[in-house]
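This report concerns only the one structure given below.
Only one protein chain is missing from this complex, and each of the others stays in its spot.
== chain A ==
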Amino acid sequence: LSLQAAWCILPSRVLLVLTSQKGIQMYESDGSIMVYWHALDIAEHPPAQAVFARGIAAAGGRFICVGTSSGQVLVFDIPPKGTNITVSEVLEQHRDAITDIAAELGQAPDGAGDLVTADDAGALCVWSVGEEFALLGKIPAFGCTCSSVKLWHGVVAAGYGNGQIRLYEAATGLLRAEINAHARWIYALDLAPQTGKLLSGAEDSFVHVWQLSRNPDTDDIEIEHSHAECVTDTQVCGARFCDPEGNSFAVTGYDLSEIFRYGPA
């Protein structure tokens, strides 16, 4: 049972990472060779609980981070080529299953961190990436699962199970915006790094496009609603921009064999 798949783009190579209930697989970008397999350690997990890996992100031009159902985040050190991939660190700040991990997609302001991790309880951790990862701050949960997260120019965009999107300042952990975006569980968030467009997809069958910005005078983070699409009778499970400007996006849904692509008229 495969839960997630993600392209991890590093300066030297692109790897395809797959997570499942058994472990983590990493493939060369054409899918031809499996370069690494990591089996999940059952002993780390309490008995009679689901074991899986979830949340994938490439970070710091050198690492691939993958979350687990125990709350651990595994940090893999990736060589420029070959199969000599090792676990360089295990981050243990989350007590609940990891839901999503995001690396900074733009230019982080000082102290803003390079990586965000989110869990089932709704807690978020902000990290700086390096030989040793350092925890910069925690954003506490408010009672709802944080299902997806993105990081851009020091802004954490978090989607929650109650349909809310929240924007936080990565450096301080302060809440800067609260959007009642969806009527159901948010499954997917994506961000177009060149324009700051944010895409959200949820079980309510809606996909929304938002515009993020920074007010140069007040330094406030602002967000506006840009566009909405209703994918009739479909629980949206995936939503991704197809280009870095966010001019078009693709949507997948539960029990749907098609990928819908939306673009400018």
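One rule holds for everything that comes next: a residue touches a chain if its C-beta (ideal position, glycine included) is under 8 Å from a C-beta of that chain, and two chains touch if they have at least 3 such contacts; residues count from 1.
Here, contacts and distances are computed from a predicted model.
**Q** When you check the chain that is not on display against UniProt, which of "RRP4 S1 domain-containing protein", "OSCP1 protein", "Exosome complex component RRP46" or "V-type proton ATPase subunit F" does it turn out to be?
**A** The missing chain's protein name, per its UniProt entry, is "OSCP1 protein".
**Q** Which one, A:Asp30, A:Glu132, A:Asp219 or A:Glu258, makes contact with the chain that was left out?
**A** A:Asp219
**Q** Among A:Val17, A:Val35, A:Ile179 or A:Leu199, which residue is in contact with the omitted chain in the full complex?
**A** Spelled out, the listed residue whose C-beta touches the missing chain is A:Ile179.
**Q** What residues on chain A make contact with the chain left out of this view?
**A** Here the touching residues of chain A are 1, 50, 96-97, 99, 119-121, 143-145, 147, 161-164, 169, 172, 174-185, 204-206, 208, 218-225, 228, 230, 232-235, 254-255.
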